[in-house]
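Below you'll find the structure I mean.
Just one protein chain is left out here, and the rest sit where they should.
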Amino acid sequence: MLAIFERDIALAFRAGGGAINSVVFLALTVLIFALAVGPDRARLAASAAPILWTAATLAAMLSFDSIFQADFEDGSLDVLAEATESLGFVAVSKAAAHWVSALLPLILATPPLAVLLGLPAAAYFPLVISLAVATPALSLLGVLASALALSLRRASILMTILTAPLLTPAVIFGVAAANAGAENSPLFGPLLMLLAAFTLLFLIAMPLAAGAALRFNID
Amino acid sequence: MSKRRKRLILAFGIVGIAAVALALTLTALKSTVAYFYTPSDLRELSSPPAGLIRLGGLVAPGSVKFGDDESAAVNFIIRDETAETPVSYEGILPDLFREGQGVVVQGRLQHGRLIASEVLAKHDENYMPKEVADALKEQGRWKEGQSL
Partner (left out) sequence: MAFDLANPQRFEKLAARLVPLLTIASGVTALFGLYMALFDSPADYQQGDSVRIMYVHVPAAWMALLCYSTMAIASAIGFIFKHPLADVAAKSAAPIGAAFTFLALVTGSLWGKPMWGTWWAWDARLTSVLILFFLYIGYIALWNAIDDKIRAARLAAIVCLVGFINIPIIKFSVDWWNSLHQPASVLRAGGPTIHGSMLTPLILMGAAYALGFAALLLVSMRGELAERRIARLEQTARAPSRATVA
């Protein structure tokens, strides 16, 4: 398991492109939203957390494609499938690697972009924390989506359709947590707990489902 | 480690994670991650929330005062078991709005009074014909806005 994790991280850093693309996409999405909201600074600041959360989610969804694609194409997935009985563990390692190489850069890129949107100072920490707690769930979901998509010819749109419904609780609670933290509401703690529970639930369900999907797609 | 042992540990691990997730969820839900605040919730907050919020509760009987010539706003009080919040609203109230009815209002707090931008009347889970409701009222077994 660790080996897969390390290998993926190494690959990601060597390729470099993936994370940078995601961050650039994030910045562009934020730009578009900012232009759409308009020059009203108060309105922009109020929308900052939802905009950043949406942009991060979209950028994450775009990166799901590549999780298993390369391995599938060059045959290393078949090797893995024969080497280990439990592809669920492979899924977990892949998710961890994806989070570190694709989503962590997004989280780190969020504060500077938040400055552009005029996010109030108190909101930074809650925003980053809410992203940090919820994004592992996104990675796990991405692993399932990618595993399912190996059968599909043109995967992108369909994977978005499939994964979006399951992402909604993360977005709902994530933005709520970010806002609650910003205004010091007592709901901040409970919302983070719900996010954490959601991620843990995905930690159990996604590898199981992804493992099964991989089996079917490899055979 | 034998395969059986590995499977057992995995099973325990999964159950453990599930238990933690469940515990987190129940703890969080007890703090009512709500669609709306109640007047009691507002009272307990350290500082009044800025921005758009939703407030839910019952319309306190006798509190509805329609606007006079100066302002078109209708004022009423929303209450739950322990607290009250005054509300001001300019607009048309929905059919179900009446005293003792459950409502959810959306708006911003200003000096402890909610300036509402939207008023949504909530229907409780009781469905019955008018005659039955009247009969219950006559018998004194009726509490307006209360579920049976």
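Think of it as A and B in the order they're written, each chain with its own count starting at 1.
Simple rule for what comes next: a residue touches a chain if its C-beta (ideal position, glycine included) is under 8 Å from a C-beta of that chain, and two chains touch if they have at least 3 such contacts.
Remember, predicted model here, so these are calculated numbers, not experimental data.
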| item | value |
| --- | --- |
| Missing chain: touched chains present in the view | A, B |
| Listed residues A:Ala10, A:Ile32, A:Val79 or A:Leu152, member touching the removed chain | A:Leu152 |
| Interface with the undisplayed chain - residues on chain B | 29, 32-36, 38, 56, 93-97, 104, 118-134, 147-148 |
| Hidden partner chain, residues of chain A it touches | 144, 148, 151-153, 158, 161-162, 164-166, 168, 172, 201, 205-206, 209, 212-213, 216-217 |
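The rule we apply is simple: only the chains that are shown with their structure count from here on.
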| item | value |
| --- | --- |
| Touching residues (chain side chain B, partner chain A) in the complex | 10, 14, 17-18, 20-22, 24-25, 27-29, 31, 33-34, 44-47, 49-51 |
| Chain A to chain B touching residues, read off their complex | 46, 86, 173, 176, 179, 183-187, 189-191, 193-194, 196-198, 200-201, 203-204 |
